[in-house]
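Mind having a look at this structure? Questions to follow.
With one protein chain removed, the remaining protein chains of the complex are shown where they sit.
Presenting subunit A:
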Amino acid sequence: MSFSITLTVNEVARTVTLDDPRVTLLDLLRERLDLTGTKKGCDRGQCGACTVLVDGRRINSCLALAISHDGAQIRTIEGLAKGDELHPVQAAFIAHDGFQCGFCTPGQIMSAVGLIEEAQAGADPERVREGMSGNLCRCAAYAGITRAVLDAQERMAGAGRKDAA
């Protein structure tokens, strides 16, 4: 049995034929669409490395079956920068040393973009830390990550660029 699904990934419509219903959204992005920026860490919903935005919301793509997301709008790390111009969250992670090895970084950044979009944390560092608790960093760059998220959020609000998320 094969299934054809259509996803809009980083604003491009992609139709994929699946010959197996077990494919996760994470594996579809990496193996079928060559979008390997989204990382496979634990593959069990515990580390957050696979975080992407689905219909504007951050989720763990490792626990999402691709077949059940037919028609969804997906945004991945590859869809953030505009050419050579980094997204404000990407720029802030560099400015604040929000990573060391970098493996968790795409998930951290997508989670941060989602968090800023959700607008629940505000400028409270404790709420930002709690709001980023679904993303583990084994290098423990957490202090830089928190500063990066707060800084990016402020810049995006200041620039009136909420829609950039």
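Just so it is clear, a residue touches a chain if its C-beta (ideal position, glycine included) is under 8 Å from a C-beta of that chain, and two chains touch if they have at least 3 such contacts; residues count from 1.
The rule is simple: contacts and distances are computed from a predicted model.
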item: "Imelysin", "Aspartyl/glutamyl-tRNA(Asn/Gln) amidotransferase subunit B", "Xanthine dehydrogenase YagS FAD-binding subunit" or "Sugar ABC transporter permease" - which is the UniProt name of the missing chain; value: "Xanthine dehydrogenase YagS FAD-binding subunit"
item: Selected residue (touches chain absent from view) among A:Gly79, A:Gly98 or A:Gly134; value: A:Gly134
item: Selected from A:Gly48, A:Gly79 or A:Gly98 as touching the chain missing from the view; value: A:Gly48
item: Options A:Leu115, A:Cys137 or A:Leu150, residue touching the unrepresented chain; value: A:Leu115
item: Residue numbers in subunit A that touch the chain omitted from display; value: 1, 3, 20-22, 24, 43-45, 48, 51, 57-60, 63-65, 67-68, 111, 114-115, 118, 120, 124, 126-127, 130-135
